[in-house]
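Report on the following structure.
For this view, one protein chain was removed and the others were kept in their places.
Coming up: chain A.
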Amino acid sequence: MFLVQRRLYSLVSRAKLLKTNALGFSTSAKMALRFKNAKRIEGLDSNVWVEFTKLAADPSVVNLGQGLPDISPPTYVKEELSKAALTDNLNQYTRGFGHPSLVKALSCLYEKIYQHPIDPNEEIVVTVGGYGSLLNAIQGLVDPGDEVIIMVPFYDCYAPMVRMAGATPVFIPLRSKPTDGVKWSSSDWTFNPQELESKFSSKTKAIILNTPHNPIGKVYTREELQVIADLCIKYDTLCISDEVYEWLVYTGHKHIKIATFPGMWDRTITIGSAGKTFSVTGWKLGWSIGPSHLIKHLQTVQQNTIYTCATPLQAALAQALWVDIKRMDDPECYFNSLPKELEVKRDRMVRLLNSVGLKPIIPDGGYFIIADVSSLDADLSDMKSDEPYDYKFVKWMTKNKKLSAIPVSAFCDSESKPQFEKLVRFCFIKKDSTLDAAEEIIKGWHSPKSDVNKRAFPSLL
């Protein structure tokens, strides 16, 4: 022991003298270079949410930006978490791929919907929110050099996650059919099937589908899903289907799972979210459902990333799911009552935006509504000139009108941004008083119908 210590000491002393390396360069000069980030995150450092949540954090701002409910989650959901917090054995680690009672509840719920058995252990993995499922799916199944097709606009993390996996996002825009101006709906937005097919190549590993869609609120139709399914089968690609808003579908529309189409179960990962299902985004629990030969790779990622999700939250979620699984045909079931509640809010937002000459796109699902703000003709000359119009608009609106939203070009690749930069996204899963405050602000604007009005309302300039 003593000899070892002596050797240790002399090595330490020698190391202290070696402040320069063999070439005589001071080692401290090299320091900054060596702490360079790994290549996988090159160019991925900016994030729209980090930027815009800071902006909206001012309590005097009416926040219709981030998709965060300010309504209370249902009472029984809150109660289950309180109960779980007092249950001693829920304070320690649980099963890595998902707490047993939770995967059982998920399997029971989704078996009803998929109309086939779903193995709770092999065909489900519980993740850190829908976000975590996207991470596990992309890290587990996408390689450097692969291509992943993403429809624009897209939830903003899809592209950087694909890039972080060393793969290339291949974009295809959703486009609006021309409308007669009377009613603009999210169902007017679609993709061109030939154009979509042209995006498939021998490198295509997966396509990411999001239905109901954020930010447009589009609920993909059976026909559209069939086109996508046919292409996935023809080109032997995977489908990562982000269905976190699956319960939030409004009158006249139905959420359809692409994984239920012939030939699709075996090649689809379907993602769900507790946060969006029960209005508890802060629980950060999500799940992936799929065939075991795909889910096992998401499980491998899990055991090499976070290992397991928080136990008490999973246990509480399981109990909350059982409450609603038992009453799925009941209007009181939260899966039914929440969309009813939100449809009223949606319609209110549509009327409000229309009343001031903004052009909303009525969403068929989800809890966002986007509107074309170009008719407001706001004077944005104060704002940074190199940003897209909608970024400037939102910052101007937050600062000057105390109302925040999210620029839709944040959900676009750089090439598509110009097509979407007049669009701004508002979140309407908000309590009435928040919507009242938003209404007051928006009504305080009057849309100039002509140049005459622009002069008549100098406050806009």
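Rule of thumb we're sticking to: contacts are C-beta pairs under 8 Å (C-beta built on N, C-alpha and C of every residue); 3 or more make two chains touch, one makes a residue touch a chain; residues count from 1.
Just so it is clear, contacts and distances are computed from a predicted model.
Enquirer: Can you tell which of "Kynurenine--oxoglutarate transaminase 1", "Translation initiation factor eIF2B subunit alpha", "ApoA-I-binding protein 2" or "G protein subunit beta 5" UniProt lists for the chain that's not drawn?
Expert: In UniProt, the chain that is not shown appears as "Kynurenine--oxoglutarate transaminase 1".
Enquirer: Taking the entire complex into account, which one of A:Thr168, A:Thr260, A:Thr300 or A:Asn354 touches the absent chain?
Expert: The single option touching the absent chain is A:Thr300.
Enquirer: In the complete assembly, which of A:Asp119, A:Asp236 or A:Glu440 touches the absent chain?
Expert: A:Asp236
Enquirer: For review purposes, identify every residue of chain A that touches the missing chain, sorted by number.
Expert: The missing chain touches chain A at positions 1, 4-5, 7-9, 11-12, 15-16, 18, 21, 27, 30-32, 34-35, 37-41, 44-45, 47, 49-50, 53, 66, 68-70, 72-73, 78, 81-82, 84-86, 88, 90-94, 128-129, 131-132, 135, 139-144, 157, 160-161, 164-165, 236, 275, 279-285, 293-294, 296-297, 300-301, 303-313.
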